[in-house]
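All protein chains of the complex are present and in place, except for one that has been dropped.
Going by the order they are written in, the chains are A, B and C; count residues from 1 in each one.
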């Protein structure tokens, strides 16, 4: 997280490249929000790097007037890790899709999160492969009929938030492409978090999977379906807060009328040491078609992989003195021929 | 899960290949247990297939007198998936290590589990890379000093049970190489489960990581540290059952003296619909150096990927009649030249 | 619509014609081209097509990057390429005109949608001034048609009746263009009418609007006097039979199903989507009633692994990808090689390196599939030469895989994948019978009653294919070097050398058992040989045709088998004074040939993401064969 002395605007983060997503794509809104956010928080363009994989969403770096790397399918976290280890002075953002990040790239995502590398990961989840024109993805609901699944998909979808919590990610959030205010808030949290932050963003692909998030976006449904997690607040929702989340005796969570909940309503605390509660919350919605928690699920401080790696290098120098090449070669059994 | 009319013994599952693990390796005990188990449950050797990746543990198939495939590093689940889809008549076992299954192969593991492919996955966790002579693995405790981490490892270890539950695996168990009875019980559960079963087996590597599971194995420590999960039973442990697991109001689990627990003691139910409770239990031990749950965490029925895929093929035949090649080629716009 | 109405216009007889439709990605040019192709095929012409579209799903409307085009070449003769320079260019907007005008034949016909020539669009297309108003088009026959306006007018009634809104109506403008061009070339449109009605069965208003626009286009040609001529290309004298148009990807999918039917093995197809290979998956996913199991894996490595597992289990196992995905499969392809299991790996090549040019064609993965594995891991490699050949190459690849128990690579490319050609439907019963290529081993194979999985057939060097489930034949496969016959792990030095040599010997055996190499040398006295492989067949054929018409003695050979190379090659290459090898890569086959034969094979290489033009190759062959003076 860098800070800026100059006062910049969204324009300073906007490159001169023409944006080439389909008209109406949710990616536009996310782009605009990120550009504004960076200006707002005082990020420094030259210290900011966007790294992406392959997919529609992964075209993101071209549109940012920062450093960027449009890498290969699923591998953005690997480049980011190499860069994060060697360049502590940079703010590194990863942009990935549900296919890029969860299908081909699932392993790197998981290991990056468990290592707690200092990067911000934005997963644009449109529940579809956009760039390759509409195959189902690991987040597509069971039974989705798309190009490769004319009779319906059979793979039980991944819940990206559950997955991230399963590997103990230190910052886990979820937001919605078009909810600029909410998205800004969650992304600001991610930006301020040292270590890996993971944010799932529901993103509409109006060409191949239009309306996948209608339950959370339609004006007449969203109040019923958005469970907005707010640190320190009891978790209630509905137009008049009439529904509440409570913990059962076996540790699972359920939704009950607020009036029946009494003091069983769970008070949200993203800083809880263990990911258990956050995990339970993530289980409330298997697909975003009914009441679905959004916001920051978890935000805890843990040692950061790359910080510690550099600390070891420093410690080694301290303990053994800066390496000296002649001494290195001379070490071990040497003999002289005269 | 096949059954056998013949009465077989452990010997019928023992190949003529000389076993080549280091003397004292925990793999021997697991091998013997699996061989006996298969005889006991009436498995059919020719209908049984062991598929492994690369690592010491992955030599397993050579020692089984069944069909087998010693594949490449991390990829055993991918071969198993192709085989399971096309051959519903086989019992397929995957043998993998903590490096093979969680480092290079983490993504395949995750996707196999979420698809609920009909395979039994045995992860031999010795918290080390054995075959490549002693580098730390994704399950090595933080700060482990091994060949590639002379100043201590920095990656926060994966808890394989949490990970499996994070992707909603339908059968998740954990046992110990040398506890033949317990291991048999858990493996029997895995064998009987239709869909993916995942069993983490703590396995001692006496050459590169001796004693990693001493807390759960030493006669004078194990009663204090094994939290044995038993379906339908309240979760208590200790030499005289003096400690109990209770759920907190935020859904997390903790350990308290049984006498203070009262009716808060969690009763174990692996068949719970949601993985939440099982996940909470998995969080009780971050490394198996203190009280650690073993047994069957989760065992639920869910549609099986390969069953459903075959059902679609059958349905297509039913709906459209068995495919006819001439008709296929003739479909679309054809014209005749005379 | 009857053809008589155009009687009053002069009808020019042509032997062939090349038409290119170009417009914005949103303008439906691929669909227009497809329809025109079908109409043309039904009219009995031989034809070839060349679709070309941007990598973005929807590149920004009106820009050069957003232009999508479709070219069709049709003829009363046998033809081989989608044509070099178009006779007619339909440009739906300024960007389309800007991008494609230079390709047009001198004096060719340009039909522009004048409604799209707005200030904004001109600017997006990089025109400072309107090309309709300066001298840009003076050398062409320009037809300015207000296509959008005409469409809206034709659909006025529909809009008024509220059957569709203006935007929807505008979208029918491609049908108006199609109607117009159909009229120009006397292509019947009733087939397309039927097709539209089918396609929009659920939305009859849309169907009706499209049909109306289509007819309006036809009528516009017929009614206005702007078009003085119409053109007629008579039906080609194709061999008698039943025909259909087919793209390479579709043919590949059908070929795989045919191989499954002809081998009586269930087809397992495990794959991960990637352009331009995904359509094979989409096609096969629709064919489950053939017992086809399709599996969309989490990545290409998993797809490759699944195919090895399915082959072990006794399926006809197939995967496909394009270059970047094949790169990921290479480690597992090594495992497939050493375990000697039959399976197919299809590489639908695209421009590289790395992500490269995902929607463009190239032949640059030849070396990758030959050599992109650790260690000495020889795999047979075949290449399809035309869209329809994808069908036949699947069968040939399956034959080799099943007979010799080996993975086989099939090369296709972006051009073959997406372009179409008329294909005479084969007689199913005359397709190769693949059931004779293999049998599953069910009994012990040694005198002592034991079974060893690496005892070989003397003729083919194939090892037994014994499936899990077979009692008494339990065995273990794996990636570590195997002892001869027993297949046990072996670190023995001499054994490793012998097994390595065996793997090459088996490859050579495949070559030795091929029919003689066919060389096209009409008079048997050619001095120059053109050698090629894959999708360059069409342009090479056409170039040779041109040269022969000019009296040049040129012979031609086209390789379907890249590994093993045909054993006749040394002899064949030795027969000619000059050997020329054109490729859409930097000379990969040429290098193989040079190393193998020590003949100074001349390599002509171009990687532009576009297939060769026939005239381009004719010039190259002329130059290499007969010197600069030509």
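Couple of notes before you dig in:
We take it that a residue touches a chain if its C-beta (ideal position, glycine included) is under 8 Å from a C-beta of that chain, and two chains touch if they have at least 3 such contacts.
Just so it is clear, the structure is predicted and the values come from calculations on it, not from any experiment.
In the full complex, the chain left out of view touches A, B, C. When the whole complex is considered, the residue among A:71, A:120, A:226 or A:292 that touches the unshown chain is A:71.
Touching the chain that is not shown, out of B:106, B:166 or B:288: B:106 (per the contact rule at the top). Mapped onto subunit C, the footprint of the missing chain covers residues 54-55, 65, 322-324, 326-328, 330-331, 334-335, 337-339, 351-360, 362, 364-365, 367-368, 370-377, 478-481, 491, 493-494, 496-497, 500, 503-504, 585-586, 591-592, 594-596, 598, 600, 606-610. Listed for subunit B, the residues touching the missing chain in the whole complex are 18-23, 54, 56, 72-74, 103-104, 106, 129-133, 135-136, 138, 147-151, 207. On the side of subunit A, the interface with the absent chain consists of residues 15, 17, 45-47, 49, 51, 54, 61-62, 64-72, 75, 77-87, 89-90, 107-108, 111, 309-310, 312-313, 315-317, 319-323, 325-326, 328-330, 332-338, using the contact rule stated above.
In this section, only the chains that are shown with their structure count from here on.
Centre-to-centre separation between subunit B and subunit C, using Cα means, comes to 44 Å. Chain centres here are Cα means. That of subunit A falls 29 Å from that of subunit B. Among the residues of subunit B, those touching two or more other chains are numbered 107, 111, 309, 312, 315-316. Contacts with at least two other chains are made by residues 288, 298-299 of subunit C.
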